[in-house]
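Note that one protein chain is taken out, while the other chains of the complex remain in position.
Letters A, B and C mark the chains as written, and numbering starts fresh at 1 in each.
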Amino acid sequence: MKIPYYPGCTLKTKAKDLEDSAIAAAKVLGVEMEELPQWNCCGTVYSLSTDDLIHQIGPIRNLIRAKEQGSDRLVTLCSMCYNTLKRANEFFLADEEKRDRINRYMDEEMDYAGDVTVVHLLEILRDEIGMDKVKAAVKKPLTGLKVSPYYGCMLLRPASIGIDDMERPTVMEDLLRALGAEVIDDPYKTECCGAYQTVNRKDVVVTCVHSILTSAQGNGAEVVALSCPLCDFNLDNRQKDIQQAYAGFHTMPVLYFTQLMAIAFDLDESVCRFELSSQDPRPLLKSKGLIA
Amino acid sequence: MKIRLSRDRVRGEFVKRVEMISGQDLLQCYQCGKCSAGCPAAFEMDILPSHVIRLAQMGQGEELAKANSYWICLSCQTCTVRCPRGVDIAKIMEALRLVTLRQKNRNKVEATALPMELLVELPQIAIVSNLRKMSG
Amino acid sequence: MSETFDKKALIVGGGVAGIQAALDIADGGYQVILVERTPSIGGHMVQLSEVFPTLDCPQCILTPKMVMCGQHPNIDIKAYCEVESVTGEVGNFTVRIRHKATYVDWDACTGCGQCEQKCPTKAPSEFNRELAFGPRKAIYSPFAQAVPNKRVIDADHCLKLTKDKCGICAKVCPTQAIRYDQKDWIEEIKVGAIIVATGYELYKKENLTEYASDPDVIDGLEFERILCPSGPTAGVIKRPSDGKEPLDVVFVQCAGSRDPDKHLPYCSRVCCMYCCKMAMLYKHAVPDGQAYIFYIDVRTDGKMYEEFYQRGVEEDRIVYLRGKVSKIFREGDKIIVFGMDTLTGKRVEVAADLVVLAMAMIPNPAGEKVKKILNLETDTFGFITEAHAKLHPVETGIDGVFVAGTAQAPKDIPETVAQAGGAASKVLSLFSGVEKGGKAALKEMAG
Partner (left out) sequence: MKPRIGVFVCHCGLNIAATVEVSEVVKAIEHYPGVAHAQDYIYMCSDPGQELVRKAIREKKLTGLVMSNCSPSLHERTFRNLAASEGLNPYLVEVANIREYCSWPHQGDKETATKKALTIIKATIERVKRNQALVPLIVPLQKRVLVLGGGVAGMQTALDIANGGYPVTILEKEAYLGGRVRQLERTFLTMESAPDLANEMIDRTLKQPNIEVLTTSRIENLSGYVGNFEVQIRQQLPWVDPARCNGCEACVAACPAEVPSTFDRGLTTRKAVDWTPGERHGDRRIFLDHAACLRVTRQENCTACREACAEGAIDYPEDRLIDRTYGAIVVATGHDLYRKSALTEYAEDPDVLDALQFERLLSEDGPTGGKVLRPSDGKEPKEVVFVQCAGSRDPDKHFPYCSKVCCMYTCKEARRYREKVPDGQAYIFYIDIRSTGKGYEEFVKESVEKERLLYLKGKVSKIARKGDKLLVLGGDTITGLQVEVEADLVVLAMATVPNPGAKELARLLNINTDPYGFIQEAHPKLAPVETLTAGIYLAGTSQAPKDIPHAIYQAGGAASKILSLFSRKELVHEPLVARVDQEICAGCGYCRDNCAFQAVDVDPIRKKAMVNEALCEGCGACATACPSGAIQVKNLDSKQVFDMISIVTQDYSMQP
């Protein structure tokens, strides 16, 4: 299966670990993610105002790029991109008058009718590949690894956009179980990490992430699995700041679900780019015999 | 503090603008507080989300101008998806940000003022989203 | 209208509404056929611990009425029966009633209970809301004071019926009443008027996904059973997960009610009072305990209700918190409740031992079939629409068919009893008017 893929800004730099591991792991399952030849920033956050049409143009243009590739689907890895692109498309479908105005504005591009479905890789794994097939591809089951999945906000909310039940999602759990991991359910898995406040209100993020990680640890998790580069930055890099704010806090590694797939599929360790992690996961993985 | 209510207040320019930008009917809110109860950033807000809407219902623009709540808001949508009356509170928070940001020189964060080490440390996704929320 | 007029009434549903209407009509000298889906009349009211605002126990005030129904020469209780079809019109309805197989010959059964005592198979008790504490047997009567006092075999759990093993009940029955080969059978009756009193159910907890699905997060009727002195814990307050006595109990009102966006827009009317009552009873049983009630508006608007609420606050030290609960989840031994007090503007977090959700009232799904058969108009939620909200609150759009109790809308017991009396008076007027003034009287009533 070939599918156009939209990376978004961060996957090319700080979240290269997400991109590389995802592309490699998907390939094992017969999914070829082909990067759009031309793409632009999605805007990272969906505009919540009713009178800001300009902010819809960025995401819509990316959807047109998928259309240009002859596809009516576009796959994403980053939760923020997924949310922004999918909501923009939803907006575009719902409002005919605004749709017409956006089409008129984009004079070079083809008219867009709202007919590209934005999907997240997790949806493809669940709905098209199936967890049985994932399980069959596992060569090195993550036996004994206690993983707490973390969804954050943008994969789940609002309901019309979410890839799963917005309060009780299970897709990542099912995937991790297929990979052989021990899944730790945590009530904070849908709580926000503090998001963009990380820029000028680091303290807010520190409090949010501290709650999330200590809850996961309290339930016995050794590692957190997620899918968003912003969540990843806050949960992983901000642990240094948490240590300063909260005495006695124990750090823990944070991995993208795709990295865990790559490990379980026994792919070359280089696709995981563990060196990009702030909290090095390798000692834990080694102790579990999952990497050399 | 005392609030003086009149028609010019509760149906004033401020209320109209917030409702227009957000596309939400403020009076749909019946003050159950569920948004505040679940807000993950509320610990840092000086006025909780339900009180923000309450003040907006009463047309208290000046009071709200002083609040930090909507600058702390994470746009995580937890409030929105749990609101029993279907009020998109995140949109109201966005509208309150925009009411300020759309005034000249009222950016909360200036891109040019961000220190270099921060720009190096942070992923793009953080910088772009922050500027989208904090500047006009 | 044809020449005959059957001055007999059919009442569908044997809860307090059906019981009251049956007694009123029967006392008025007319025959009543009271059809009940479960093995006993009594409805939800007999499940309750005590009832507000008097704190009477339903065992004291309802079971005598149930017995009166059972003994009344004018009342024919058809328990474990369902209405299959209705044809005809006011004065001449033909009703087919399905007698569901009980596998027990009720004419022979004396209700001695030896079969139940010896039955080796346990099954969750519907009467105890399927709580872990209170299972029943495969041959059972739902509760001690059941009317009629007869046994029923649960075909899904009986070893004889599922696996052709056991057969103990047949061996121990002193009157040889067990009939493993019994089948459903249909009876046809004629009636002149019908009262629908099919009652309510609670909205399912599972619909509120932001609240954890947890054995210690229970609905109001489950807590009623735990509070009930004759309930499965004999009135000792225990939480389902580990049987411990809960010391911090949180009540969450409007769970699914007043939520037009995702659940039900209407107010369920009785939750404010029953939460206050349950919190009081809990406090009486666990003097060290603390009850918290999250609410939006305290709707205690009946006679002596406001006073009752004040007593709960002042005497039983219930902490009322104005705000909806956003999230409930387990953290080790505790249930964490994220709430809000909109009055201080502060967020409130309670580490509770037990959480009680005052789930919205919905029409009893078991009543759907009857409503369809009778072609009754309902609102979007399935509550039966009355002919006129103000002037004809017990009449339906169909002549000779009336409504009583929570089948029409959420309401409390006094209002249900009053409405049931109102419905009965319409039937009595109809029958008595026909008797005294002939059919001309009917026309007048219709006017």
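Methods note: contacts are C-beta pairs under 8 Å (C-beta built on N, C-alpha and C of every residue); 3 or more make two chains touch, one makes a residue touch a chain.
All values derive from a computational prediction rather than experimental measurement.
Asker: For the full complex, can you list every visible chain touched by the one that's not shown?
Answerer: By the stated touch criterion, the chain not on view contacts B, C.
Asker: I'm checking contacts with the chain that's been left out. Which of C:D105, C:E306, C:E331 or C:D399 qualifies?
Answerer: C:E306
Asker: Of the residues listed, C:T4, C:T54 or C:N375, which one is in contact with the missing chain?
Answerer: C:T54
Asker: Of C:A138, C:I153, C:C166 or C:A420, which sits in contact with the chain we cannot see?
Answerer: The missing chain is touched by C:A420.
Asker: For chain C, which residues reach the chain that was dropped from this view?
Answerer: 20, 24-25, 27-30, 51, 53-54, 56, 61-62, 64-65, 67, 71, 110-114, 117, 144, 174, 258, 260, 265-267, 269, 297-307, 310, 342-345, 379, 383, 389-394, 408-410, 413-415, 417-426, 428-430, 432-433, 435-437, 441, 444-445, 447
Asker: Can you name the residues of chain B that touch the chain not displayed here?
Answerer: Residue positions of chain B that touch the missing chain: 1-7, 10-11, 25, 27-28, 30-31, 50-51, 54-55, 57-58, 85.
The definition used in the following text is that only the chains that are shown with their structure count from here on.
Asker: Taking each chain's centre as the average of its Cα atoms, which chain lies closest to the overall Cα centroid?
Answerer: C
Asker: Could you work out how far the Cα centre of chain A sits from that of chain B, in whole Å?
Answerer: 26
Asker: Would you mind pulling out the distance in Å between where the CA atoms of chain B average out and where those of chain C do?
Answerer: Averaging C-alpha atoms per chain gives centres 46 Å apart.
Asker: Quick one: chain A and chain C, Cα centre-to-centre, how many Å?
Answerer: Distance between chain centres: 48 Å.
Asker: Pull out every residue in chain C that's touching 2 or more other chains.
Answerer: Touching at least two other chains: 210, 327.
Asker: Which chain B residues sit where two or more other chains touch them?
Answerer: Only 43, 78 qualify.
Asker: Hey, which residues of chain B end up touching chain C in the complex?
Answerer: That would be residues 30-39, 42-43, 47-48, 50-51, 78, 82-86 of chain B.
Asker: Can you tell me which positions in chain B touch chain A when the two form their complex?
Answerer: Residue positions touching the partner: 20-23, 40-41, 43-44, 72, 74-78, 80-81, 88, 90-91, 93-95, 98, 109, 114, 118, 121-130, 132-134.
Asker: For the complex, give me every residue of chain C touching chain B.
Answerer: 210, 254, 258-263, 296, 322-327, 338-342, 345-348
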